[in-house]
Each structure stands twice: as C-alpha cells, then as structure tokens.
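Once you've had a glance at the structure underneath, I'll fire off some questions.
Every protein chain except one is present and positioned as in the full complex.
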Amino acid sequence: MTSAAGIAPPAEAPPPARSAWRLILRNRLAAAGLVVLASIILLALVTPLLPLHPPNATAPANRLLPPFSDGHLLGTDHLGRDILARLMWGTRLSLAVGISATFIAALIGSVIGILAGYTGGRTDNTMMRGIDMLMAFPYILLALAIVAVLGPGLFNALIAVAIVNIPFFARNIRGATVGIVHREFIDAARLSGKGRLRILAADVLPNVLPVIVITMSTTVGWMILETAGLSFLGLGSQPPQADLGSMLGEGRRLLMNAPHVSYLPGLVIFLIVMSINLLGDGVRDALDPRLRAGALARPAPMTAIDRTDMGTDVAPVDAPLSVDHLTTQFRLGSDTHHAVNEVSLSLGRGECLGVIGESGSGKSVTALSLAALVASPPGVIAGGRVLLHGSDLLSKSARELRKVRGRDVAYIFQDPLSTLHPQFTVGDQLVEAIRAHRHMSRAAAWAEAVRLLDLVRIPNPRGRARAYPHELSGGMRQRVGIAMALANAPEIIVADEPTTALDVTVQAQVLDLMDELRRDRDTAVLFITHDFGVVTQICDRVAVMYAGRIVETGPTRQVLEDPAHPYTRKLIDCVPVLGSGRRRFDAISGLPPAANRLPRGCAFAERCELADAACRAGPIAMHEIAAGRQARCVRPLAGTS
Amino acid sequence: MTTAVLEAEELTKAFGGGRSLLGAPKPVIHAVQDVSLTLNEGETFGVVGESGCGKSTLARMLVGLSTPTRGTIRIAGKPFDRHLLGATAQYVFQDPVSSLNPRHTVRRILEAPLIHLKRLGRDARAARINYLMDAVGLRPDFLERYPHEFSGGQAQRIGIARALAAEARIIVLDEPVSALDVSVQAQILNLLADLKARFGLTYLFISHDLAVVEAVADRVAVMYFGRIVEEAPADRLFAHPHHPYTRLLLDSAPAITGKRIDAGEQPAELPDPLAPPPGCAFAERCPHARADCRARRPPLAPMGPYHSAACLYPLNATD
Partner (left out) sequence: MTAYVFKRLVALIPVLLGLSIIVFAIMALIPGDPALAILGAYATPENVARLNRQLGLDQPLPLQYLTWLGNILTGDFGRSYSLNRPVIDEVLERFQATLVLAGAALVLCTLWGVLAGIVAAVRQYGWADRIVTFIVLVGISIPSFWLGLLLILLFAVELRWLPASGMYSVYGGGDLPDLLRHLVLPAVTLSAVAAGVIARLTRSAMLEVLRQDFIRTARAKGVGERGVVYRHALKAAMVSVVPVIGVQAGFVLSGAVYIETVFQWPGIGRMLVNAISTRDILLVQGGVLVVAASYVLFNLCADVVQHLLDPRVQA
C-alpha cells in the first residue's frame, strides 16, 4: 500500500549461495572479470613449476632487450633479468600481499565494527571516535607514517595497508550491524531465550556477512594498488625481491629508452585490478537486495505505453474524466504482473468517487496510471484509454502530458514526508507548482502560495511557507500536499490514500477539509483508500477493486448497505465497527491470487462459498444490477430483484 | 475472583538525559510517565493511543525488552526477573516480516524458544512445532521455508506461534494487525481469540484502532502523551467516556455505518516533548479546558466503578 509499484519484489530475499553465484555468472562483465582473475591466479600458483628463467639472475650482456627477443619473450631489464619471469613472480607476490592485507583488514575491521555496533553505548562511542581519528588522516599519510616507524619492506607495507583500511571496514560493518541490531527479529531472538553471544553468532553475523563480502570484494583491488604504490615509492619490497610495484618503480628511470620495462608491470597491475573490480561489482549486485531485479532503473518521465487494445466504449459526454479498459502491467524479466486489468470508470463534475481495495488490488496503480505516473520500468500501460473531456491522455507526448499534470489533474499522495522534497521550503514547492502552469512573477506566486496555505487552514501561513517539510507535523504536511494539489484549481484531484499515514484525529480534520474544499470548488475527486469508514465520509460513489479489476460499483450508501458482490459483502463483514462491542469476525479464508498468476475466471472464486464451475470458466463481465450499480458476478447478492 | 498476573507500578521510561562532556544537561524525553496497570488472569487488556503516546514503549517494558527508568513490574506477585525474559511474558510484533530473521527457516525460528527456554529434546521439539503450526493454522511443509516467502498474514501467524512456543501465559500484542489488510486482520483477530480460549492466555492488546480494541478487549486504557488518561471496562469506556480525548478519538473514527465524524476545531498537535506543559497535555486541544487545566496536571482519579480518568472537568460526570 505504500509505494507506487505495489508489487515490489520482496525487499529482502536472503540469496542462497547458489543463486548468488548464478547471478554473478549471468552478469557478462563480472563473468569476464572472474575468468581473467582466475587465469592470473592460476598462473601465479603454477609459476614455480613453469620453465622460466630465474627471476633474479642478472646477465649484463643481455641488458634491456626489447620484447620478443630470442629466449626472452618480454625482453629483459637493466640488469638483463628476464621480464616475463619477473612479472610472474612479481604477480605472485603482489596478489599474495594484496589479498593478505584485505583479509587482515577485513577480519580486524569487522570484529571492531560488529562489536561496536552490537554493544552500542559507550563502547561503541569510544571505538568509533578512535576510528574517526584514524580516518582523519589521508590514508597514505598513515601508511607512510607506519612505514616510517617500521622501516621500508614488503611485510611492513602489507601491515601499513591493512591498518589503513581497518577503519573503512569497521565503519561499514558497524553501520550494517546497527541496522540489524535494531530490527525486531533481534528482539524476537532475545524473547526466545537466546543469550547475547548466541544472538551475535546466529542472528547478527549471518545478516552482516554479505556486507563484509561486498566490502572485501570492492576493496581488494584497491589494496593491491596501494601495496604496489608503496613498492613503487621504494618503501615496499626491497631489491632483489620484486613485486609489480617495485618493478614499475625501477623501470621508471628507463622510461625514455626502454619503456617496456615499466609499462608491462603496470599493465599487469591494471589487468588484475580491473578484473577484480568487474567481479566485485558483480558480487555487490548479486548480494545487495536493493540492486536486484533492476531495482535502480531510472523511472521515465511517463509510464511506458504499449497498448494492444484501445478500449471500446465511447466516452460519456458529461464526464470530465472517463477511464476505458485501462490495463497496467509490471514486466519483470519474463514475468508479467497484471496489476490493473481493464478498469473502466468515470468521474462526473464535482463528484467524489472512492476506489477501495486491499493491498495488491491495483487501486493505487490505477490512480497513477491516469497521468502515466507509474514508475517505468517495470510499469507498462498495456491497454485502454484515459479520456479527459474526450481526449486521450495516454496518446499525448511527455511534453503535452506535463501540461495536464497539476493543471487539469492534480495528485495528493499518501505519505507527505516522503512525497515533499526535503530540501525545499513548502513555499518554494508551492511556488513551483503554481509557476509550472501559470506565468506569474515569483513574488506574486509566493503571495499565492501563502494564500493557499491559509486556504488549507495552516496557522501562520506566512511563517510556515518558509518551513521545510520536516519541520511540520504529519497533518500540516498533508495540508501542504492538498494546497499543492489546489494550486492551479484543477478540475480533477486524484488522492492516493491521503490520510492513511495520519493518526485518526488528524485524519478526521484532513477529511473534513478535503470534503469542504471539493464542494466549494466543485472539484471532482478520485479517492483511493483501503478504509471503508473513510469512504463513507467523503465519497458519493464507490468502486471496489479485487485482483486488479473493479468488481462492484455504485452509490456509496447502497454498496455498503447492500453489497452485490460476495467479495464486497465479506470484506465489509471483516471491518470492525465502533459501537458493536466484543465480536468475532466473519473472516475471508485464503489469500488473493498472485498478480502474475491470475485465474481465467473470477479471481475471487477460490475464496467464495457461492462459486461454481461457471465462475471459473472464463472472464466475468460487469453486469448492470440496478440503476447506477454494476457488479462483476454471475450471481450477485443484491439488486437482482 | 480475579487474580492479577502482571502488575506495573509507576512505570517511567526516559530517553536521553545525563550530561554531556562539558557538563551541560542533555534534553530528556519521557516516552512513558507514571503508568500503573494490572493485568488480570484471562482478560484482554486494551491500550489505545495515537502515534507518539508511548504505547509501544510501555509494551516493551512490560515484557522486559526495555528497562524502565523508574517503577516496578511484578509478574504473578514476584518482581520481574530478567533471566526469565520470554518465559513468563511474550510479545507479538507489529511488523510480522521484520520480526522474523530473514536467514532462518520457520523451523529454526520456532525451535529457538523450545531449545533455550524449554530445553526440549529433538523429538519433543519436532512434535511441539507441528502442534504449534497446526494451532496457528499453517501447513507443516512451511517449516522449511524462509520468511520472505510468506504474506503478511502468514508471517504474523509464525510470529504468534513463536510467542506461544515458550508457553508464556501473558502475551503482549503490539499492534498485531495494523500492518495487515482488513480481511487478513479479521483472520488474525479470530485466531488470537481462539488461542486465548484454548491455552488460557492473558493479552495486553495495543492498537491505534478503537474499533479493533473494542472488538477484543475486556478493559481499555487510553494513552496520551506518555500517560494513561482514562481506564475503564471496554463497554463503559466506549459508551460513556469521561476524558475529552477519548471522546475526540471516538468522534474522529470514521465508521462504515456512515456516522459523520466530528474532527474538533483545535489543531491536532502534540505538545513539544522537550518542553512538556505543566498542566494537562491535552488542554490545548480540549474544547472544555479552563485556566486551571493548564496550571496543574490532573491525576488519574476514580470516576465510577472500575472507571478512572485524568481530567478535572470530566464528561458524563453525572452518571
């Protein structure tokens, strides 16, 4: 009920190790990185077995041979040493040092991070102050200082690089741990009688582990670069022993006459780090649930439109808005979620139509589809028309649609804290809404904004216009949301669960306000909600949605008092009513069908006591059951007389 | 004759406070202040309030998840023993999915209290888990699945099974149905009623939804700004509220019957918790407030049989 997508993939699927591997391999770049890296590591492992020249054997006669010389495939350096052999032995050394440093840093950093995050309080504070202090140094200064203390040498460089990276791990892992420790399942584990250590091992650690792996995979390349760098400066490996960095450092002096001595080791470092980074990105994408299923795809300015049918009905002339067989889907890979299926409705001048349904019923997606605001990808409007005074909004270009949004059709969203921009004052946001459609000076628009804030009864509107959203209470914020929708006196307002995030006393005031304003201004409202009580307060007519379809529509009182569709009937019976004392509920058994596996026939048949073969055979059409009342049922409960 | 299974006296929970390094006092927020309540065996005690009233903080203190700054909790007459966390009082969380470890199977989640609190052997555990799954209406083949594979209603059933596993007789339900759709909410409320009868449980039921609380509770306390402002048997509270805030809550709740809501004229804002008013916290919003309401805080005082309210000028005071 919270987000636009409605059917966002499960937020936190724990990836079993096998599927994570599969995800990495499916990522072509990551797979390429894996292949290159695996080959390099394999070569490094078998280097002692290969028939190579001894890497440190000097031969002054063969100084600075170019590549492809006889017996020296990659040539020789200034002491006549075989570069191929030195490269392979150097790679071995660089990899060993870089990877060891990563493991040391990861181990110590993770222990610090987990302890600090799990213990909290003073221990956490002290540890993190220390870590902050280390991070106050540009990292190489610290490494240089450590080498200055320990003296130059490869092992000392390893220690320096590891120490320098500990704060980075500690910070990341602490952050992840704090996020886990405050989750409710940790409380549940405490209530299950688990001790602190057991919770740490069984509940915290498994959830932090992916973060450790991601951090390692993204830093190991960096660590190899750093150790090579220290060697390059002459502070790492000491002659005659050579890693890739020190080879590069030695070759630098011969840059002008024998460039291959320096560019070859550099190339190998580059290849190693690049392959690690490619693989690291793949690992991160596979393990981070936020990045799965293209979750970071940028939503287009308007929903993708790929209509196979264009609806059938002719628009009623008097209705400002009529929706005709609107169909919206979410296409995730090969899976299609049918969120909205052939929804038709019309909204008369000044009328308030409630669309009610449970989560996943498609009510919010319907609302957002009207102005093509469904996030796309993955949303696609696959059919139907949205007619504003007879002209189809879905045939308009993004540029034309922009002129309709906010001027003819305005929106009020659910959670005003997340739907208002946190960094602009509410006055600025109102001014923007006004000036998006009207040519007006900033000063005039500001005065208009203050007038709008006054209209929605915000005390001290002049002062509040300069407030940021987070400085207002939830009720005040939603009033700002309403003011913004009214900014250009639209004919139609779509309100998507505008009071769901509010407390009941605040909700009452906001509903009052909305009802009064829409009557005063003769604005038509499409009111999306899951709450029958709210519908009765404000809606003239109501449409009930189930599994992406409207199953019943009619005047509010009639539908609620004498529902025709068995789903409506049962849903109303589930609603607790104030004043009816202690009671049991007539619950609906089972669950709604999944949006990617809708049945052919009535979607409610599986949960309906009255259903028979005819209900399951095929699509059920909407029937007129009384004047102004329709139901999608072969044997409706009401109106048949 | 009613026996008290849980007694809380003058529970207070303060956040912040203390002094900074330089000795300046840090701001204190009292999430819960001087709350006393008694849970009688076999009853459902409802706690109603809006966001920020301290009802969840109170609930966490009652089961021992959080330590009170002041006040005492006695369970079955004995002071609360932190080593018995989970053994005497259990908890059902608001967000069913986040209360289950995403990396554990249902079996592992349900096994934990049986191992650590009940110290059952392997076979006894398996039998008990099957029994629990049956009790909450879930198929046994769900046991090997992970929490993300379940809908909110199913996940809440698992959470309830976990709370039942340790055979604690007191269950604190913290908004157990507010994250659920109304049809699922009805299923869970019915399940909770069945389990209560079957296992002889005592419930503390927390909710922001008056209609839900009315449907389940024997007695109800209304909280506002960290304190209980009214407490009464459910039927009395809903029929004859004494506190104007209870009245406002009742009037604000939209009902399917079409009764018009009455929103009240004053802006619905809570006082600043960093600078709480000296008098009644509700005075600024109260249509009946007089000068002395703002000067001193009305104590929670008896107003009738089993009925008390913290108001100087209570409504329906004649009956």
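Going in written order, the chains are labelled A and B, and every chain counts its residues from 1.
Here is the rule we go by: contacts are C-beta pairs under 8 Å (C-beta built on N, C-alpha and C of every residue); 3 or more make two chains touch, one makes a residue touch a chain.
Since the model is a prediction, treat every value here as computed from it, not as a measurement.
A.B. asks: For the unseen chain, which displayed partners does it touch in the full complex?
C.D. replies: Missing chain, whole complex, touching shown chains: A.
A.B. asks: Just one of A:R196, A:R349 or A:K403 touches the chain that is missing; which is it?
C.D. replies: Per the contact definition at the top, the residue touching the missing chain is A:K403.
A.B. asks: Identify the residue among A:L25, A:L73 or A:M133 that touches the chain left out of the display.
C.D. replies: Reading the full complex, the residue touching the unseen chain is A:M133.
A.B. asks: Looking at the whole complex, which of A:R298, A:H439 or A:R597 touches the chain that is not displayed?
C.D. replies: Checking each option in A:R298, A:H439 or A:R597, the one touching the absent chain turns out to be A:R298.
A.B. asks: Out of A:A228, A:L326, A:A445 or A:A611, which is the one that touches the chain we can't see?
C.D. replies: Considering all chains, including the one not shown, the answer is A:A228.
A.B. asks: For review purposes, identify every residue of subunit A that touches the missing chain, sorted by number.
C.D. replies: 3-4, 129, 132-134, 136-141, 144-145, 147-149, 152, 221, 225, 228-229, 232-235, 245, 248, 252, 255-256, 259, 262-263, 266-267, 269-270, 273-274, 276-278, 296-299, 301-302, 368, 371, 373, 375, 398-399, 402-407, 410-411, 413, 415, 418-424, 432-433, 436-437, 468, 470-471, 484, 487
We take it that only the chains that are shown with their structure count from here on.
A.B. asks: Within their complex, state which residues of subunit B touch subunit A.
C.D. replies: Those residues of subunit B that touch subunit A are 50-51, 60, 63, 65, 85-87, 90-91, 93, 95, 98-104, 109, 112-113, 115-117, 146, 148, 151, 153, 159, 162-163, 165-166, 181-187, 189-190, 193, 208-212, 214-218, 234-235, 238, 248-258, 260-264, 267-270.
A.B. asks: Okay, in this complex, where on subunit A does subunit B touch?
C.D. replies: 10-14, 183-185, 187-195, 198, 202-203, 206-207, 358-359, 459, 473, 475, 503-509, 511-512, 530-534, 536-537, 557, 560, 570-589, 591
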